[in-house]
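Omission of a single protein chain aside, the complex is shown with its protein chains in their original locations.
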Amino acid sequence: MTWTLICGVLSGTIMYGVPLLYATLGEVVGQRAGMVNLGLEGILLIGASVGFAVSVETGNPWVGIIAAAIAGALFNLVYAFLVVTRRANQLASGLAVMFFGMGVSAMIGRAYVGGGSKGLVRYQIPGISAFPWATKTMFSYDLLVYFAVPVAVLVWWILFRTRWGLSLRAVGESPSAAFAAGRRISLLKYQAALMCGLLGGIAGAHLSVALARTWSEGMSGGRGFIAVALVIFSKWHPLRAIVGAMLFGGAVTLQLQLQAQGSSISPFLLNMIPYMLTLGVLLVWGGARRFAAPGALGRVYSGEE
Amino acid sequence: MSSSHDMRTATQQFDTESPAPLVSLRGITKRFPNVIANDSVDLDLFPGEVHALLGENGAGKSTLMKILYGFYSADSGTIAVDGEEAHIGSPLDARKLRIGMVFQTFTLIPAMTVAENITLYLPDLPAVLDNRRIAEQIDEFGKQYHLDVDPRLPVRDIAIGDQQKVEVLKLLVGRARVLIFDEATRVLAPHEIEGLFRIFERLKEDGYAIVFITHKLREVLACADRITVMKRGRIAGTLIRSEATEEGLVALMFGDAMPREIRQTAGERKTDGAPLLELRNVTTRAEGEGTRLDDISLEIRPGEIVGVAGVSGNGQRELGDIILGLIACARGRRLLQGVDATSWIAGRIRASGVGFVPEDPLGMGVVPWMTVAQNAALGSVETYARHGGLSLDWNHVQRDIGTSFEELSFEALNPWVQVRTLSGGQLQRAVLARELGRRPKLLVASYPTRELDVRSAMAARRVLATLRDSGGGVLLVSEDLDELFSLSDRLIVLHQGRIVGTFLPHEIDRHKIGHLMTGSGGTNE
Partner (left out) sequence: MSKLLKGVARIARKGWAVAAARYAMILAIALVAYAIVLLLAGKDPIKACVDTFSFTLGTRYGFSEVIVRMVPLLLTAVAVAIPSRLGLINVGGEGQLYMGAWLATWGAITFTGLPQAIFVPLLIVLGFLGGGVWAAIAGFFRARGLVNETITTLLMNYIAPLIVGLSVYGAWRSREPGSSAFPQSVAFPDAARLPRFFDTRVHLGIILALVVLFVFWFVMERTKWGLKMRAVGGNPEAARRLGIRVGFYIVVVMFIAGGIAGLAGMAEVSALHGRLRAGFSPGYGFIGFLISWLSGGSPLGILMMSFVLAIVFSGGSLLQITQGVPFAAINVLMALILFVVLIKPRLPRRKLS
């Protein structure tokens, strides 16, 4: 019985954690460039709705995922336009994008509510079948799950080993220094926003196409904000984000599993868990981390931008 | 040598015997909304020499070089590099022409390492970084010019003097030939300044052209080969070092109207009574990037200016803040006029007669979009509150502003303008008027004359001296050793949050103080 529990928790951790990881990675890139995007929630929803709709219409889930990535990237361009070109307040712009995403995704998804799709093909972890207790479907995941950690490593490599990544981080630390070094700040920020939107779109699509295999309004349930908190928790570092996303996924799943195994706790209380956890993470790590944040972000959090 | 495009081959292109200038500026004019910063300026820069650009704050020297570096664009005029006309629209263009600039406020990124900061600056970076090669180059240049810094350290962990070396390395590794230094000695102790000049010497030998922007005569005479004096946006004169004398340069800088500053020391003053401030073994907790104060014991008596010398970032701000009550004493006691004020909050301390002049008035002392009157009212809200706080007596505010300005002999200001429209000097005067109008017993003045023109700076110093003469106490934090020596009745030196020396001004010389400031005890520099 405990074995099933452990397998269930592992499975749930991955199911909850992988989209969260993609979303967090996207936000890490954006915040490293000095942009706090609270609209990530909206991007997730756009990714989920577009991804599901396109995959149902074309019959090919991967086309849906690609469409979702593009949609997310374009959507985030709106945020970038507000924040970079019009110099609007970042937090408010993020909220605007959030509303926009919620509304547009609901409209796109209206025709698909409750529908099902076959989802992405799942591949078992190589070698698991050798174990006698492993059933055919245990520990089988779709490619996006397998790609998650490599993508995180790729993001790390881009940020710390390429010229573009160095420039991007400079923009997020000190726009004046980056400008003095001849970097085109606006362009870099737009590029960062595109990348954030791309990853966010993939995260959303993974939710709807691969995991839930359906669409419902607001199905991301706050994961966008949780990702923002996880960025702080992982000190803006892509590799630590893996740990953060999995830890969070694990914590939520563990609670849910324990409750599901015969507890009379109200579903309302259960639903509060992710938000309370997020608040907890922010409280414990947020204060100290202030000083580890990219330099220019401080102004966002104190309301100057 | 490992790298191909190195400075060695570059040197051979410099013919230091040839009269042709590396850079020529002709007819540069630049206007800002209230002022003509540069008025038809001509300038030539030659390789292998240190060219000093001398003038008081606001003369236009910085602006001129920022135009050369592409930070600003001139309204009219031309720039020629190596005899060919050049269009410099951005710092990137300037760097492609091998012109580099070290700014007053370093453009380093504190959280990144020395190596990353330098890498950021290199003009021809490949898409994938070759960190190893860059580290090699840093090493080479570092050894060649005594600019040794550990490239793996984050910039915020190294001393300011070393940070400046990183700035120079940035330019050298980036293949600059023209090196512009804007007020480079502001943050350096005297022996570090000498070190900088020696670096100039070595660079000169290898054919670099160095521009040294400053308002300090003494330094110009110590290091320059050629001197150009600017006054009010125009060139007042260009001399070779052998032709230059102190009086001659002063005459060029100020014309005949050189303001004479009276030495502000001991006169008739009231010095009795309990100490206005006593810090007994005060220790604080460090917050983030701040400095921790360690076992500070300090007294300020009535009728005394205590000057604080130290390299910026060694606890000066924290010392001021702890007096003002903005930081808590983790250990130790704080007494104001004999009363234990260790647990008092900032508002209560302020109300008891402590004022402040912050190092960045616009950022720390006023609300920029509010008017002079509103900021003045904020200085002592309770005085102007009526009906229990339901309204404010703006007439009273206005009268007090007028009175204060008169007493300080300041030119009157319209109290209904927004504070952010004022010039640096006007803003400082408004802040001084507000603070002194409250008749404080103790004033914490941080870098009160930084970046002020000579007249405003003198006015500020006069105000401090007057407060001292009438029995008040002043804590004066400044990076200008001349100012500290001339104004202070007592000097203390701060290093890494501790007081490492207390002197009367005549007991110590600039060099000894410089060593204390940087924590280097040696006298062999």
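A and B are the chain letters, set down in written order, and residue numbers restart from 1 in every chain.
By definition in this document, contacts are C-beta pairs under 8 Å (C-beta built on N, C-alpha and C of every residue); 3 or more make two chains touch, one makes a residue touch a chain.
All values reported here derive from a predicted model rather than from experimental measurement.
Peer 1: Specify the residue from the set A:Ala92, A:Ile125 or A:Leu187 that touches the hidden chain.
Peer 2: Reading the full complex, the residue touching the unseen chain is A:Ala92.
Peer 1: May I ask which residue of A:Gly119, A:Gly222 or A:Gly250 touches the chain that does not appear here?
Peer 2: Missing-chain contact among the listed residues: A:Gly222.
Peer 1: Of the residues B:Ser297, B:Ser391 or B:Ser409, I need the one that contacts the missing chain.
Peer 2: B:Ser391
Peer 1: Contact with the hidden chain only, please: which subunit B residues?
Peer 2: On the subunit B side, contact with the omitted chain comes from 324, 326, 345-351, 356, 358, 363-370, 374, 377-379, 381-382, 384-385, 389-392.
Peer 1: For review purposes, identify every residue of subunit A that touches the missing chain, sorted by number.
Peer 2: 38, 78, 82, 86-89, 91-93, 95-97, 99-100, 102-104, 106-107, 110, 217, 222, 225, 228-229, 266, 268-269, 271-272, 275-276, 278-279, 282-283, 286-287, 290, 301-303
What we mean here is this: only the chains that are shown with their structure count from here on.
Peer 1: Hey, how far is the Cα centre of subunit A from the one of subunit B, in Å?
Peer 2: 45
Peer 1: Touching residues of subunit A toward subunit B in the complex: what are they?
Peer 2: Those in contact with subunit B are residues 161-164, 166-167, 169-170, 173-174, 176-183, 290-291, 294-295.
Peer 1: Which stretch or stretches of subunit B touch subunit A in the complex?
Peer 2: Against subunit A, subunit B makes touches at 71, 90-92, 95, 103, 107-112, 116, 119-121, 123, 125-129, 288-289.
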